[in-house]
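Every protein chain of the complex appears in place save one, which is left out.
Lettered A and B in written order, each chain numbered from 1.
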Amino acid sequence: MNRNLTALLPEICLVGAAVTGLLAGSWLPRHRQWSVAVLAAAAALAGLAATAHTLAADGEQTVFSAAFAVDAATGAARLAVLITLLLLLAVSAPGVRGHRRESEYWVLLMLSAAGTLALAGANDLLMLFAGYLLASVPAYALAGFAKDARGVEAALKYYLLGALFGVVMLGGVALMYGAGRGTGYRQLHTALPAAPYGVVAVGLVAVLAGLLFKSGAAPAHFWMPDVADGAAAPVAAFVTTLPKIGALIAVYRLLHQAMPADTVDWPLLLAVLAAASMTLGNLAAFFQTSATRLLAYSAVSQAGYLLMAAAVATRSELAQQGLLFYLPAYALTNLGAFAVVAELPHARRLEDYRGLARRRPALAAVLVVCLLGLVGTPPTAVFIGKLEVFSAAVDGGYTWLAVLAAVNTVASLFYYLRWLAPCFRPAGDEDRLRTVLAPSGTWAAAAACAAATGSLVLGLAAGAALPLADGPLLR
Amino acid sequence: MSALLWLLAAVPLTAGTALLLTGRRLDRPAPALGVAAAAATLGLAVASAVLRPEASAPLFAGIRAGLRVDGLSAVMTVVVAAVTLAVLVFSAGEKDRLSQGGRFHGLMLLFAGAMLITVTATTLPLLLMAWEVMGAASWALIGFWWRQPQRTRAADTAFLTTRTADLGLYLAAGAALAGGVTALDLDALAGARGPWVHLLTAGVVAAAFGKSAQLPFSFWLSRAMQAPSPVSALLHAATMAAAGAYLLLRLHALLEATAWGGPLVAWTGAATALLLGVAAAAQRDLKQLLAASTCSQIGFMVLAAGTGGVAAGTAQLTAHAAVKAGLFLAAGAWLYALGTKQLPALRGAARAWQWVGAAFTACALALAGLPPLSLWAAKDEVLAAAFAQSAALYATGLAAAAVSAVYSVKALWYVLRETPGDAWQGYDTEESGTRRVTPLMRPPLLVLAAAAVALGVLALPGVFSALRDAVGTPDEPSPSAWQLPLSAAVALSAAWLAWRIQGRGPGPRLLRPAAVRRWAAGWLGLEQAARTLAVRPVLALARATAVFDDRVVDGAVHRAARAALTAAGLARRSDDGGVDALVRAVARTARRLGRAARRPQTGLLHQYYAQAAVGFAVLTLLLLSLR
Partner (left out) sequence: MLELFLLLAAALFSVGLYGALSQQSIVMIMMGIELMIAGVITAAAALWHFLAPAAADGQVIVVAAVVAMAVEMAMGFAVTTAVFRSRDIDTADAAEDLKG
């Protein structure tokens, strides 16, 4: 059995930094608790270095009796999660600096990121569940971190829904264990064809329920708009971006590795889920007035597009490449938009953004790049990602799904433009501008610019980045 | 040598053009300049008549513009130049009535240049071009006092009539080209292949009849009398009216090439001479009488051309030019003095201004054909040629000669009366008379009268045979011994008869019954006939084509435009109703769905639970049912 801990270096760094930060935070004076953030950033950078080394030095392996796989998918997930974590550290800084529990914020962030990485690399159902728990529970706490009425309501809904889906997922794990006589994907892959159909079907749906909850896909999406609306903007950025990365890769891995072909018709199931998510997310976003709620519904629809790749996981060669490129691209772009929202904490509604172009032209530019990037305008990265995923869907025989996705993409332009249009209108009075568009600091703005630039660079350098996502998945 | 010929054409043309282009600036010296140019032209004409030069220049592909002075042309050029000089001197005397001297003299010189080219041209295109310029100058000169609308209408009538007839010359040119006469030399036209030669002859004959106011075109000359008297003297007596006859004389070989050419021309000439003479006898206006007389006398020239009497026709042309020019100038002088040209009002005019009266008398007696004056000699030569063809022609000609004596004596009778006491009532009816005749008016009259008398030498056989040799028809018949006295007797008796009947007072008329007199006085109803037969159908056709254009052609365009507008309206409606409505329906549906999609998010947790549970249950059922 491979017990090579160095293969898990990024995760170990994060967990270690989290523990250290928790302990240090108990003793650090309040004005010094920013050092925990620095520790978190250091851990993330270390993790990135380890990932780069692994990718360059061909370090693919499975560890701990194939419970965790370090391969192309894990590498992509690590890159995406760690870069997103760094940006999140920057976006959260203005809001949480000087809070009496500042160090716990950073710790919770690190723990949830570690959980996401565990989800992404899980090659075993139990590992999956463990990652789910580790990724979810800190997030519940983060949602209610501000302890205001809306925040705790958001935390309540997040927790209750997360608990329910977690239990259902555990039930699914038990059923799959009973059907496949084991929890490892290799074992399942060999044993499931002989298992009773009903058990496998129900078990699969139950496991997928938990993963769909984490990725914010319909019909497990009800928490996302409320949490994004109720929690602070950096937390909203976190919950719409980070868990999704791990959850979707986990879905892909589960379906590709554990489910043999021809046992259960899960492609159709995933296609229906994808269609429902993207349509519901888009339609509900049409007439939103709150910026974060709009972004949350947009995240629901993006989950739908991403599930398209999972639907054709075994049917198309392009699916993995598309998914693994789309996820980081989506993360950067979404984070950029949320960073702009975080930078302007007093502008809650879309109309509050009037005159943004005049007053903060850089932020307006970032907003344009990110929102149009979410639509999939070239040359942003999401355009390439969507292109790959659409091609994979057509290649895998789900042309109707691709058409529906294209229609939804076009329709989504409406609500993004509904947000962008007021930015470029002439502002009203200067007083309103000063109060509503008051900035919260330079970190969030810097993160926003970095995210937008990253999105564009990734889009332009897609040719170089895509081959990185093409390695085989290890079972 | 050819330079002489080009100069002969160029001098009047350039002088005329220069006077026209300078406008009003040269109005004062214009008469003098015009007379000088005319004198130079006369000199050049005499020189070329003596030297007989030739000139040629390329014109179109394979067709040249050629000028040549042979015997016929020599006579013609001298006649044209001399009459032009006389008339321009007279016009200088009338210059206060002819206010725009530059325009008048310019047009007259332009006309003279064109006429000179016409009589010396050797190719049809050049002749045609000069022919047209003559017609244009005639139109401008008839309508010289254009502020009076009746004069411009008269000019239009005259121009349209002659122009329509000129189409025959174009037709002839086309027929000649088709008939193989590719160089369009006038001498070669007779050699065209048949049946083109018939078409060629018909065209030439029609053009000649039109220009020379023969039947049925004679009415335009009546209208042309609206021109100033010098214009009438030059254009419509001596030169342009005679140009048609000249053309027939030049192309007498062509007339002989077809069987019907000569007889047609001869009989038309004879008929014109007779009938228009009758019409002249019925006129009360002196200029109208002279105009009808011109038609009649030119009829003799045409008769000569039709019967092959080229020298006779030339003699008639020369004599008539002198006689008629003198008569018109005298009429112009009395018009200038008394302001009227009605014969009853001109009683005693000859006695009041005696030089004018003497010139008028001499010319009138020559017009009557009394021996030994010029027209008697020329007419006899024409009748001799006619007699050689047919006796009927001779008889008609003789009758026409008698009639010419009648109307000449009629005019003479009036002016030789004593001035009645109430004569002043008839004066100043057409313009205000000045009661005097300027000194410059007299010399031209006297010269022309002298020529009218002196050209009687043409009766001498020696002179006539020299003329025959000059024009190139030495075998032309000359009057036999009995013809001369016969014509003299006929003329004298007719003149005496007319004098007696006139003298009997206003009661008996020369012509009865009254209807015949009215028909003759109205120029034989030719203009009304032309209007009914030609003008009205053409105008009706024009109106019909205009209606066709408006209704059908324009109508088609309007309908096409309406159809395009209707199609555009249809497209707009289908776009509004179809495409736009579809787009709006899609938007409406999307809006409704968008609002509906927010409703599941009720904010109540247990409803979230319920919806999630139901959703996953459905998915499980879906998966189970796919077994």
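Please note the rule applied: a residue touches a chain if its C-beta (ideal position, glycine included) is under 8 Å from a C-beta of that chain, and two chains touch if they have at least 3 such contacts.
Just so it is clear, the structure is predicted and the values come from calculations on it, not from any experiment.
Between the chain not shown and the residues A:Arg150, A:Arg315 or A:Arg425, the one that touches is A:Arg150. Check A:Gly75, A:Pro225, A:Pro328 or A:Gly454 against the missing chain and you find that the one touching it is A:Pro225. Screening A:Phe68, A:Tyr105, A:Tyr140 or A:Phe338 for touch with the missing chain picks out A:Tyr140. Checked against the full complex, the candidates A:Val19, A:Leu45 or A:Val167 give a single residue touching the omitted chain, namely A:Val167.
Seen across the whole complex, the unshown chain contacts chain B at 598, 601-606, 609-610, 613.
Panel shows chain A; residues 126, 129-130, 133, 137, 140-141, 144, 147-157, 159-160, 163-164, 166-168, 170-171, 173-175, 177-178, 181-184, 225-226, 229-230, 288, 293 of it touch the chain omitted from the view.
Following the convention adopted for this analysis, only the chains that are shown with their structure count from here on.
Across the complex, chain A is touched by residues 590-591, 593-598, 600-601, 603, 605, 608-609, 611-612, 614-616, 619-620, 622-624, 626-627 of chain B.
On the chain A side of its complex with chain B, the touching residues are 156-157, 160-161, 164-165, 168, 197-198, 201-202, 204-205, 209, 218-220, 222-223, 225-226, 264-266, 268-269, 272-273, 280, 283-288, 411, 414.
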